[in-house]
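The excerpt is restricted to a subset of chains, each kept in its original location.
Chain lettering (A and B) follows the sequence in which the chains are written, and residue indices restart at 1 in each chain.
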Amino acid sequence: MTTSEFRISTTRRTQFISMTSKIASIIADNNWKDGVITVFVPHTTAGVTINENADPDVARDMESFSDELVPRSNRFHHSEGNSDAHIKASFYGSSVQVIVRNGKMWLGIWQGIYFCEFDGPRERNVCLAFTA
Amino acid sequence: MTTSEFRISTTRRTQFISMTSKIASIIADNNWKDGVITVFVPHTTAGVTINENADPDVARDMESFSDELVPRSNRFHHSEGNSDAHIKASFYGSSVQVIVRNGKMWLGIWQGIYFCEFDGPRERNVCLAFTA
């Protein structure tokens, strides 16, 4: 196993940001060829998902629906008042796995990898592990 | 790492289809013995999940609840009009991991692996990677 990490800055409370090209460049820089990448978000109010990379309205619809489904609310008990962000983080999940073949991610043509911010804006980290 | 792929045909817009026996036969054909399989769906309006394999009403209840939770709606911005399918795909996720021991999937007795179609009917692909 080899690992890498990088930072990402978010600018809104709920924001999906593509990490696809950043991850592709890390794969190239590390000469990772054939294996599986684990993309792991080490935060409890952010997650990661794979979805459409073409029309930015898809990410926008996912952001707004997520906030409608789990609205910020004072009925929660957690004293920081951001339980909605914790719940959204677990719905999307803290990691995705992507297969790499001959140095290229085996994604569908419309797939991109998104960082899912639910309590921004913040500076965040993303962890990568490659196992062959 | 070794990989495999196969095609699956869906017949309804929202449909959970068991892939368990297909994946078991690929494991046997490839002589995969001890490792982890990543089952990856390279689509943005379909996902994959593990759930009950015995009573087909469980998959039926999951289909209907998913459509109630994220109904098709014209309030979304994505011009193709299928943002609900994209959102459902990310809720279930694009991959599952299954442990394989001595050539058998280490699943619970009631567990099966389901392809989750949210914008069918379509011809779809499923990608598999085995790491030891």
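Quick notes on this structure:
Keep this in mind: a residue touches a chain if its C-beta (ideal position, glycine included) is under 8 Å from a C-beta of that chain, and two chains touch if they have at least 3 such contacts.
Please read all numbers here as calculations on a predicted model, not as lab measurements.
Copy number for the full complex in this structure file, with 2 chains shown: 3.
To be clear about the criterion, only the chains that are shown with their structure count from here on.
After Cα superposition, the angle needed to carry chain A onto chain B is 120 degrees, rounded to a multiple of 5.
With each centre defined as the average position of its C-alpha atoms, the distance from chain A to chain B rounds to 20 Å.
Contacts from chain A toward chain B in the complex involve residues 34-36, 49-52, 55, 57-58, 60-62, 65, 69, 91-93, 96-99, 101, 106-108, 110-111, 131-132.
Across the interface of their complex, chain A is touched by residues 1, 3, 38, 40, 42-44, 69-70, 76-80, 83, 86-87, 89-91, 93-95, 97, 125, 127, 129, 131 of chain B.
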